[in-house]
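We show some of the complex, not the whole, and keep each chain where it was.
In order of appearance the chains are A and B, and numbering begins at 1 in each one.
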């Protein structure tokens, strides 16, 4: 990937203020909204089935996150997703906790089967569960056995490419090393901070940011997702670098939003650690 | 308006700790609760129809926000609102996204028709939609064509006074320039910060703060709403002034709550930029 693509992807978000309709969990929804605003997008949250058709109509894309799914909000996800499909809007699916409960695994699978999902963003355990593989999860965290490492990187990339080929979606698997792939190409992203795992919502925020990047970069979906993933990781590094001796995950969360807000295209290109995998 | 009214309005909040029952969206609800606490009020959130009658009974007022409305919570709004009406409690209505979906426009209109709404607080697009005018919204943000400017200020004030006359409510339209009006008088408030539009919830927080000011100042409703609007705007200015080179919307949000917490009556009078419009 040419480095300039990352800056361009971010510039396109900032230039177009993509409206992203989010149906997401109530745990991290505030952070999701502020992350979208920080990066240059605009959030609208609506999950009521009667409301979502109209809301999706005025938006550019849809972020679906099953972190605190309930029967009503899942119905809203399908209604909104069908409308997004009619309008050709990007849909980003975050299968939070797939593998941890039958309802989550089934719901994530149904959403993927029935909607025109553009991007799947989750940790490896969740994505494996979604792909129907034998997977166990430790709740909403990745199972240690599933973590992407330098040792299993090629195999992980092959899995991501294969799942992208099967689903037609870009697959973004995030963790200590992130993988972003479509059916043809896969990239490793080595940005990020371990403290991101000590706040709630880093993944949820990224999912919404991915949606903004997808909406703003329709002609370069894969590249836009690499930019979103690298941008969030770089923001995590900046946030960690700001931490003083009394700071913990409370301050880190604030600094992470701040870093997204201040994220600069040149700094993104300079700081992104993106490698195309063979 | 005599300047002392602003300090008095704030003092009355701090002296009486008004309990405000909030039925509000799950995106910004935490900020709403902390904003109420910051300004000297006390929040109680309850939206279950079976619960809201009792909760409203022990509170002094009600804040209704349709930002993430659903069928159950809307039912709770009506039950709570009818109880508030029986008890003569102030009701503040925030028609989030009115104009953006049929459900939101209709629900906001029904709430206004059937409840004894004391204050309507929204952006111009939302308030126009509520007033039945031809309006378009950009999701939960004001449509650029609707923004209050120096050029349309007199017409905007006339609209606000007219809608106040029709509804019997104080109308608070916030944006780059805020307008607060009843049927007789209208005020422009020129406080605030552009960064308030880069966090989620500045409007939602203000709605709850307006409710606290209304409850604590029953004999001076209009003045109390001017004080709430100017106070929030001034807090935004203080928050922006605190921002350093690494700070973004994460820190701004924290600073905004801090500034509400530290808001001082004398500083409010000195800093409020309130003008009565002819």
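One rule holds for everything that comes next: a residue touches a chain if its C-beta (ideal position, glycine included) is under 8 Å from a C-beta of that chain, and two chains touch if they have at least 3 such contacts.
On a predicted model such as this, the values are computed, not experimentally measured, just so you know.
A single sequence accounts for all chains of the complex, and while 2 copies are shown, the assembly in the file contains 3.
Assume only the chains that are shown with their structure count from here on.
One finds 33 Å separating the Cα centroids of chain A and chain B.
Across the interface of their complex, chain A is touched by residues 25-28, 30-31, 67-71, 97, 100-104, 137-141, 198-201, 246-251, 253-254 of chain B.
Within the complex, the chain A residues that touch chain B are 19, 26, 29-30, 33-34, 37-38, 42-48, 50-51, 54-55, 58-59, 72, 238, 242, 253-262.
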